[in-house]
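All protein chains but one are shown at their positions in the complex.
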Amino acid sequence: MNIVMQDVILKIENLSKSFGPVKALRGVNFELKKGEIHAIAGENGAGKSTLMNVIDGILQPDSGDIVLDGKAVKISSPTMAQQLGIGFVHQEIALCPDVSVAENIFMATTNVSRSWLMDYKKLEREAVDVFRQLSDIDPSVLVKNLSISNQQLVEIAKALTLDCRILILDEPTAALTETEAQTLFGIMRNLADQGISIIYISHRMVEIFDNCDRVSVFRDGQHIVTNDVADIQPSDVVNAMVGRVIDNLYPEKAAEGAISEETVLKVKGLSEVTRFHDVSFELKKGEILGIAGLIGAGRSEIVKGICQLEGDVTGDVWLNGEKLALRNYQDSIAKGMVYLSEDRKGDGVFLDMSIASNVSALKVEQVAGPLGLIQTGAEEAQAEALGRKLNLKCGSLSDPVSSLSGGNQQKVAIAKMLSVNPRLIFLDEPTRGVDVGAKSEIHKILRDLANDGVGIVVISSELPELIGVCDRVLVVREGRISGQVTGEEMTEENIMHLASVTDAQASVA
Amino acid sequence: MDNTVNLAQADSADNTPFLKRLFRMRETGLIVIILALFLIMSFASPYFLTWANMRAMSMAFAVDGLLVIGMTILLISGGIDLSVGSVTALAMVIAGWLFLSGVNPWVASAMAIALCTGIGAFMGFFVTRVGLHHFIVSLAIMVIARGACLLFTGGRPLGLYTLPPEFKFIGQGTIGPIPIVIVIFLVFVIAFDFMLRRTTMFRKVFYTGSNEKAAAYSGIRTKKVIFLTTTLCSTLCGIAGIIYMARFGSAQPTFGLGLELTIIAAAVIGGASLNGGSGSILGAILGVILLSLVSSSLALLDVSVYWQDIIRGSILLAAVTIDHYLNKRRG
Amino acid sequence: MDNTVNLAQADSADNTPFLKRLFRMRETGLIVIILALFLIMSFASPYFLTWANMRAMSMAFAVDGLLVIGMTILLISGGIDLSVGSVTALAMVIAGWLFLSGVNPWVASAMAIALCTGIGAFMGFFVTRVGLHHFIVSLAIMVIARGACLLFTGGRPLGLYTLPPEFKFIGQGTIGPIPIVIVIFLVFVIAFDFMLRRTTMFRKVFYTGSNEKAAAYSGIRTKKVIFLTTTLCSTLCGIAGIIYMARFGSAQPTFGLGLELTIIAAAVIGGASLNGGSGSILGAILGVILLSLVSSSLALLDVSVYWQDIIRGSILLAAVTIDHYLNKRRG
Partner (left out) sequence: AQAEGIMCEPGETYIMNVMVSGHPYWVPVYQGFKQAAEAFGCETVFSGTPDYDITKQIASFEQDLVKSPAGILLHPMQSDPFIEPIDRAIDNGTEIVTFAADSPNSKRTGYITSDNHAEAKFAAEEIVKQVGDSAEYAVLENPGQSNHDLRVTALIAYMEANYPNMKLVGRQATNQDSNAAYRATASIIQANPNVAAIWIPEAGSAEGAVAVKLEAESDILIMHADVTPTTLEHIRAGNIHMSLNPNQGVQGFMGFMAVHLANRADIFDPFNDWQTSGFNPVQIPFMDNGFAVITKDNADSFDLNVYMEGRDPA
């Protein structure tokens, strides 16, 4: 990374921002240079997204300055930010569901367009061009019909079409698999070479160290340090973020013999009309099973199918030796089998309800006394216990979930799953947006649960996580299990090989 | 970390002083506005603060109060019901018609309430199973129920003067100085307010309305919840219809024309969201009281008919604006 | 991977045969239902397929068509307007009142339309700046505008028999055999349908309604969009009011009571979503036609009044159910 650092394009001076009693940013200073890829790291709730929202004009700072090209500016709206050449990929996907992919991508362009009439053909043609670099999404499809990962890609494509000098990417790879992430990094490097400055927020150290020029660390709303990545080690960043050393990112794997012969889950010949076919596998007691695959391979569909959340599924499922005849997801929960959704905003949390009532939602009866009366005390105690376990950072337990940072919302979603003491949990992208510290806490919790005999199945797009946490990884390709890897075979190369289309390469449509 | 609460101290919310908690409540703004109107009216008219006037004013909103309970719960679950006015009328008409055909009035009333419940279930079916929107289904039912009222009465009000006194007692009697109607109203309000705040059953209504998909992913049978709230709303219409019948001693096929908008407005003023997920019985009742208070006051002050609507609309707009700002400042 | 296609074929949508595209359209279900009703009616009544009947039927929905255009656009942007009926009445009343006070009728009409535009802007202000919900703001305006109608007329219709013939021509004249009203209706429908489908300006309405936040992040001034759609809806009410005035030669303070529900229903039947983000003018107009066709047919067949509402409501429910399934199968 021997980029010649040029002039500072954006400077944040002593910027503060509070939400009521919560001080999200406290006198932050920050510099962005022309043509650099500048990573920002920090715990959940450190204030990263808040700072970006201020830069994009979505939020107004309480005090402090934004200096662009040496001139202090007041950015009052995203419209203005756009005029100033700032592009932003949001942490939370914000797309228009009833509108086509192409229109979503070019919404900003349409907005400033001088022409009166829409030229849909042109839009779709150009959208195809944009996607040529990224992924193959049909631009005429309505966004509401896309999976969450594809929506993430659309969100990225949207920012790429902007004619901007500063591009902000707030955890863009959280829902992407390795392939798409690598494509994105290629594009980023390309843009940086053209002199565009990029702010890149991520919790994945590997990405930061492989692709960025500098890294700034935030903690508790304060800027801690900025370094060239060449000068430091990932552990230094983690240390600065968390304020302590995390020596072991992933917990110990199951010890030799800890995985018993008992099966927790057995799936045989599971099929769904269009989404997946003839899926069979087993999960042993004490084992953590991973599921890998490319975007749209059908991983989520399979586990949702197992717990009867979606789809018209045929096939047999045994839980702890008992053959299940589930009619719906309620039956599944009753049996102790729960699913953590990959789309936390869409179906994971109740944004406008309190943290405590989110955590208790899976089985409110648990916090209710006789006559089905909810005991507010018990409810808050439950949320508090789980929140502490997951290192949840919040104002008060009666605040709405919408006031939490992305990663903390994810923790609420996980707490909800844990609240019912399940016998088997399917976790779909469980650590999406979660910081390194909390992530390793979650991994530890998962291992402990597995040791206690709870079945754990993890779907993740982050291969290092799967490799680090799981004892065995199933790979799904186009709705079928294309293989599995254990022990020494668990390498990114092997998984990628099984996941990608090797034969019949051309048959995409 | 002064921007986060230490979780160990998190459940201290219950120790906050009562006044502060009151101040934080969603409903406080409305209470303030209503009290202000009360104060103004007490000065404006010497007759305002009389027992008889208070009694008459409360009688005027008591039965609508039942409807607003059902509507609020339905709104919280994410639905809406335009048929409340005509289903209430239908309850009167059917019970009255059965009574005139010789059925015991209590049995007739039970049958009418059951019919309304059935109508609610029918709407619930179309919404949850067929997948139509509440708005359009309840609009169709509004028209059909009104048609049924016409059919059963030939458009003529049914005179039910012969209803037995013990039946009329529900609508016209008093316990001590308190009219039964008000007692029924209070019982329903307190019961439903409590249940909505405290029971697991009704909590699921909030979950469903807040994010139906997330609720389904939390194992809540959201369709069942919506089915039940839709049905409950119509059942309450049935009960309200019977009380009105007992009170007026007649069944009017044209009763409650346009009532749906008043009821929805009351619930919304009281904090219910048209997008579901929030609302409270207390708030909705305050909304009904506010609307009714304004009407009663204008009548008491003998404001010209030609000005009343303008004033009424303006007060409504002013009230919701003030309430909005009061809530914003606290939020 | 069924949500991805071969990129080379991506823009092939326009090459699909016309019939197939027709079949895919959201509106096809409604067209089928309307055609079916037409067919049934042609057999049921010898008078149905006469020019006079067609003319009477189209005159019955033509002006409401303008209102439904405004409502649909407003719904798409995520709003709703309950005041359409009374604002339309107010336009008639104000224009009529000015005319009777000696103002040139064209000027009076322009002033009335400007007033309605102002009312829309006022509502838009409360929605976008104060942050109240469309529902409650427009409800208050509905009451206020109706009150203003009463105030300006003393509750009595204004006889405008003396309106100059060239003015009445807008409402009563014909071009060849075609009434001007129908011509105006067609012009508005075609213009707005085209604009809504094709112009960048109106696409922003879809974006705003579909996800206001996303639209704002893309630099769209969503508040401005909502302000404008709210205003446009009221302006169209003003125009409709003037046409009605010219057609009837009178201004009725009670005009359009309850009209809001019919108009919203028509838009929703035509595919507009109450949550914003989708809808079409063509669909909404088909919705108006369907509702009007049913009413007209029942009148033509001399169906007993006591049955009409029941049948009308049932047909409405059946139609939306059928349409829903037709769309589902295609979708």
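The letters A, B and C name the chains in turn, as written, and every chain counts its residues from 1.
The working rule: a residue touches a chain if its C-beta (ideal position, glycine included) is under 8 Å from a C-beta of that chain, and two chains touch if they have at least 3 such contacts.
The structure presented is a predicted model; accordingly, all values stated were derived computationally and were not measured.
Shown chains touched by the missing chain in the whole complex: B, C. Interface note: of B:95, B:123, B:137 or B:160, the residue touching the hidden chain in the full complex is B:160. Of C:63, C:170, C:189 or C:216, it is C:63 that touches the chain left out of the display. Interface note for the absent chain: among C:250, C:273, C:314 or C:327, the touching residue is C:250.
In the full complex, chain B contacts the hidden chain through residues 45, 47-48, 50, 52-53, 55-57, 59-60, 63-64, 150, 154-161, 172, 179, 244, 247-250, 252-255, 257, 292, 295-297, 299-302, 304-306, 308. The chain not displayed touches chain C at residues 47, 50, 52-53, 55-57, 59-60, 63-64, 150, 154-157, 159-161, 172, 244, 247-250, 252-255, 257-259, 292, 295-296, 299-300, 302, 304-306, 308-309.
Just so it is clear, only the chains that are shown with their structure count from here on.
Distance between chain centres (mean CA atoms), chain B to chain C: 30 Å. Per-chain CA centroids place chain A at a distance of 44 Å from chain C. Shown for chain C are the residues that touch two or more other chains, of which there are none.
Touching chain C in their complex are the following residues of chain B: 82, 126, 130-133, 135-137, 139-148, 150-151, 154-155, 257-258, 261, 264-265, 268-269, 274-275, 305-314, 316-317, 320-321, 324, 328. Within the complex, the chain C residues that touch chain A are 1-7, 9-11, 13-14, 197-201, 203-204, 206-207, 209-211, 213-221, 273, 277-278. Those residues of chain A lying in contact with chain C across their complex are 56, 58, 77-79, 82-83, 88, 90, 94-99, 103-104, 107-108, 110-113, 115-118, 121, 124-125, 128, 131-132, 136-141, 145-147, 150, 158, 274, 296, 478, 508-509.
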